[in-house]
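A single protein chain has been removed from this complex, and every other one stays in its place.
We just call them A and B in the order they show up, numbering each chain from 1.
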Amino acid sequence: MGLFSTNPVAALGRATLEGVAAIGRVGLFAARGISAALSPPWYPRQIIAQFASVGFLSLPVVGLTAWFTGAALALNIYSGGDRFNAETVLPQIVALGITRELGPVLAALMLAGRVASAMASEIGAMRATEQIDAMVTLSTDPRRYLIAPRLIAATISLPLLTLITDIIGVAGGMQVSNYLIDLSPGIYIANTMDFLTAWDVESGLIKSAVFGFIIGLMGCYHGDSAKGGARGVGRATTSAMVSAAVLILAADYLLTSVFALK
Amino acid sequence: MRASWAETIMGFAVLAFAALMLTYALGVSGLKHSSGTYEVSARFGEAGGIQPGAKITVSGVKVGSVSDVTIDPKTYLAVMHLSLSKDVKLPSDSTAKITSDGLLGGAHIALMPGGAEDDLKPGSEINNTQGAVDLFGLIGQFIRPQSGSPAASSADSAAKAPAAAASAAPKAAADLPEM
Partner (left out) sequence: MTTTAKIAWTGISKRFGAQVVLDGLDLAVAPGRSLALLGRSGQGKSVTLKLALGLMKPDAGQVLLDGVDVTRQSEAERRASFRGIGMLFQGGALFDSLPVWENVAFRLINADGVGRAEARERAVEALSLVKLAPEVADRYPSELSGGMQKRAGLARAIVGTPSLLFFDEPTTGLDPITAGAINELIRDRVTSLGCTAVSITHDMASARTIADELAMLDNGRIVWRGRADELDHADHPLVRAFVTGQSME
């Protein structure tokens, strides 16, 4: 038996079945998580704690990422874009790139690294040390106490973080343009503000809400299904991070194509 | 969750930086959102790439933005809903003209103040409009007669073209051999 069975067709079929089963498990987990998040009882303390750890404590890393990305983007457009006079619309390109694509995606990827992995290791360790079983025996539903607050916090925090990313990304582009290519901040901001539409920002925020949910879901799912002690928890942590990142990029493409064809 | 003081302080620092930046941006971006706006409309024969959000200028200074673009189902004219800053009072006979910053630049609406005594009221319509100039249509009219027809008839048909440039062109071409 196993993947190296003598019949390669059977092996392919088995791998496909396993893939479908995994999608089914994640889907079921997501549906239960959503229903727990949307119906009482809620645990406000847990939700607030998750907002603090997912949202607030992610601010430094997200802020730094945004600033450097905005700054690097501005430099690249200046030096690479002069082949087609793109430097005359530098603020506009930075604004568009940050709000529509880089802000939501980079903030989400940073959170996939920081938050999805932390959720997976925490829940995985709780599973391994019977804390989740203990919670059930204490008449408390772990889905409501552990999973729902994380899904809620991740889905709401990420758009807020993305808003910060948008602002700081533009600031990065502005400051680099000011010091290195002598573009006045006033002109830079005026151009950005004239050019940006509400939809540029809103589409990014809608995307990031989806990314936030993916991060919470992958963190909780992989943590909850961790098996085999410390090693299993380690594997769950990695899987949570990698699967969140891949799903974020795939969802980014899908949502962008929906928005672009709208 | 026990967060360290350093993390908390860093979080507030990032928030403060973003707030500072946002205040600065809103201050710089010409139009103050607090002063309020009023809406007027204008009909154009050709919208020429004006989208909601396009800026509206007077003498090159931004005074508002296009809030909506619709079509009048009876006259087939494009109806622009213009959102103007309350600080800018314009005479009722002002002219609205669709123009662009450059060959490929962003289209916007330029308002030229008229000389009437009374001001444009909120909800009223600007009657004097000048639609977008179809740049590629003009170029097409200029090129088409010369291709595939004899030079003589091209000069005839070019004479019928409305643009002065089109009728001037054959002369310029005729001048060339003498140079």
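FYI, contacts are C-beta pairs under 8 Å (C-beta built on N, C-alpha and C of every residue); 3 or more make two chains touch, one makes a residue touch a chain.
Here the structure is a predicted model, which is why all the values come from computation and not from measurement.
Within the entire complex, contacts from the absent chain reach the displayed chains A. Interface note: of A:D82, A:E130 or A:E202, the residue touching the hidden chain in the full complex is A:E130. The chain that is not drawn here is touched, among residues A:L138, A:A198 or A:A260, by A:L138. Contact between chain A and the absent chain runs through residues 43, 122, 126, 129-131, 133-141, 145.
We take it that only the chains that are shown with their structure count from here on.
Chain A and chain B have Cα centroids lying 38 Å from one another.
Contact residues on chain A toward chain B in their complex (touch as defined above): 49, 52-53, 56-57, 59-60, 62-63, 164, 167-168, 170-171, 185-186, 189-190, 192-195, 197-198. By the touch criterion given at the top, residues 1, 3, 7-8, 10-11, 13-15, 17-18, 21-22, 24-26, 28-30, 52-53, 55, 62, 106 of chain B touch chain A in their complex.
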